[in-house]
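One chain of protein is taken out of this complex; the other chains stay put.
Presenting subunit A:
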Amino acid sequence: MSTLPLAVTRRRGQGMRHTLDVRVSPYAYVAPFFLLFCAFGLFPLVYTAWVSLHEWTLLSETQTFIGLDNFATLLADGYFWNATFNTLSIGVLSTVPQLVLAIWLAHLLNRRLRFQTLFRVSLLLPNVTSVVAVVVIFSQLFGRDFGMINWVLSWFGVGSVDWAAGTASSHVALSVMIMWRWTGYNALIFLAAMQAVPRELYEAATLDGAGNFTQLRRITIPMIRPTMIFVVIVSTIGAMQIIAEPMLFGQSSGGGGGIATGGPDRQFQTLALFVYEQGFANSTFDFGYASAASWLMFLAVVIVAGVNFLITRRAKGGLV
């Protein structure tokens, strides 16, 4: 008789622990991600807003609240607008041809092919090459006097181009580097989406006499729209934050200028590089000013990504 209550308490105790285990432990399992994101992702982003309202430098002990003064100074700062222009220009030049090319490559790969794996691996090689390596390699290829690209161009009667010196030419050079690194990656993402499109659609279209290009336009692109929206948004957000390429290109193409100016005439300084210059590369280490620039950049990212979202969603089969 005396064993019964004992068994009951034990079962109740186990039940408690079991409930706790089933109800609460899932939260503990997902907690590391959320804690880390709050500490090192969300908090810095929000705190940037607070810093941007102050006269705040790395070196000074005290910070003075100055309201929106940093933003007012920024809007009158020619270098800020120059960086905004460069960001948009490089962004368009690198992203638009890249995505068109990526869709086309994915379309070419979306068949029964020999050497399928070989093609895919070679497409992704540039993406596993570090950005430092990419820029060092391409700075050499784009070299004014002995670069291979000028050498090839000379066959067609083009004189040696000083790629890093001009605004347009440096934007083209940087866009080529970005495209080289990302086209294959995006092609594989598109390919993944294309493989989910039912084969019968293509078979029916072939029977109806629709050619290759028509099939791409009328079947593939409408069917992979969600992926296209995703890729366009991610590419846009990435393009608005470009920093390593212009920073390294300025260093390794020679021509002077600091690490963060994007060429001696700021001809390829992007917004992110401008933020870095104000915060870390300037002798003033002006955190307040750099934070204000960060927030305006955030605004620009949201606007441009939003516009691109609307365009991609609206675009019918006739996009390409």
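Just so we're on the same page, a residue touches a chain if its C-beta (ideal position, glycine included) is under 8 Å from a C-beta of that chain, and two chains touch if they have at least 3 such contacts; residues count from 1.
Simple rule for what comes next: contacts and distances are computed from a predicted model.
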There's a gap in the complex where one chain should be. From "Biotin synthase auxiliary protein", "ABC-type lipoprotein export system, ATPase component", "Bicarbonate transport ATP-binding protein CmpD" or "Carbohydrate ABC transporter permease", what does UniProt name that chain? "Carbohydrate ABC transporter permease"
Identified contact with the non-displayed chain, of A:Leu74, A:Ile90, A:Leu105 or A:Val161: A:Leu105
Which subunit A residues touch the hidden chain? 21-23, 25-27, 29-30, 32-34, 36-37, 39-45, 47-48, 51, 105, 108-109, 111, 113, 117-126, 128-141, 143, 145-146, 148, 151, 180, 184-185, 188-189, 191-193, 196, 226-227, 229-231, 233-234, 237, 240-241, 243-244, 247-248, 251-254, 259, 272, 275-276, 279-280, 287, 290-291, 294-295, 297-298, 301, 305
